[in-house]
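Right, subunit A next:
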Amino acid sequence: MNLALILISVLILGSAAVALALRNLIHSALLFVGCWAGIAAFYLWAGAEFVAFAQVLIYVGAVSMVVLFAVLLTRQSDAAEPMNPDSFSRFMRALVAGGGVAGILVGAILGTPMDVSTAGPAPTLTVKEIGGQLMGPHAAALLIVGLLLTVALLGAVVIAAVDRPEKSEDAS
Partner candidate 1 sequence: MLGSGILKGLAVTAKNFVGSYHDPARMVTVQYPEERSKLPENYRSFPLLVCEDAADPMGTLRCVACQICEKECPPQCIYIEKSKDKKPDATGKPQLYPTVFAIDTSVCMGCGICAEVCPFDSIKMDQVFEVAATDRFTELLLNREQLAKPNSYYHSIHPTEAAEVDARLAAARLAAEEKAKAAAAAAAAKAAAAATAKPAAPAQPPSAPPTASASSTAPAPGAEAPKSYSRVS
Partner candidate 2 sequence: MSVTAEAGTFLERAPLVLRDAVVQWFPAPLQWLAHHLITIVAILAVFGVFFAFTTVAERKLLGRLQNRLGPNRAGLPWIKGSKLFGLTQPFADAVKALTKEDIVPAAADKLLHFLAPVLVVAFSLMTFAVLPFGRNLIPVELDAALLYFFAAGSATELAIFMAGWASRNKYSLLAAMRALAQVISYELPLMLSVVPVVLVVGSLSTSEIALAQGGWTFGFLPHWHVFTPWGFFGFLLFLVAALAESNRAPFDLPEAESELIAGHLTEYSGFKYALFFMAEYFGLTALSGLGVTLFLGGWQAPFAFLEFIPSYAWFMLKLIGMIGFFIWARGTLLRLRIDQLTRLAWQFMVPLALINLGNAAFWALTSGWSGPLQFVRWGVSIALVVGPFILLGRGLNGGRGPRTYRYATS
Partner candidate 3 sequence: MESLEQIRDRLLARFPGASITLVTNPGPAAEHSLLLSAEHARKIAMFLRDDAALQLDYCSNATGIDWPDKEVVETKKVAVPDPAGGPDKVVEEKTTRLEPGYLESVYHLYSMALRHGPVVIRMRTVNRSNRVTLPSLTPVWRSCDFQEREIYDLYGIVFDGHPDLRRLLMWDEFKDHPMRKDYVEPDDFEWEPTPHGAVLDRAKTHYPAPEVKP
């Protein structure tokens, strides 16, 4: 396990943990952006340039904006004091739910055969080959994801467009 991987993982997990602890929403949102940049660094370390730059472009460029706008536009009541669990049963229910999700995840990770031995350097794919793969065997997956995103976009526009009386604007 070489030094770079440790550094990158500390960056990712550290920024995610601190982000959860902070009370200032904007600071935690920006720390999340740091976490996504860490993931992009991990891809770079792994040699997958295309995915790393895509990650930076999409997460650091666009999704961070959506998160920040969401934080800005929703009304923040200043007195956001920490939510103390008022009743014991609520605490128990939270514990059970959290434990269940954690159990499933750990089970899945351990279940998959991961060949940890360093069998030869990963094949470096050029962008042209990635394009070929995407358009070739994985074309269906690409189209479905594209469709999904378009539907999401249209849905967002419909929600955001506040219905206002259509006024004929005499343009002359």
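Candidate entries met the following condition: all candidates are chains of the complex that A comes from, given by their letters.
Keep this in mind: contacts are C-beta pairs under 8 Å (C-beta built on N, C-alpha and C of every residue); 3 or more make two chains touch, one makes a residue touch a chain; residues count from 1.
These numbers come from a predicted model, not from an experiment.
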Complex member touching subunit A, one of 1, 2 or 3: 2
Subunit A - residues contacting candidate 2, complex: 26-27, 30, 33, 49-50, 53-54, 56-57, 60-62, 64-65, 68-69, 72, 126-128, 171-172
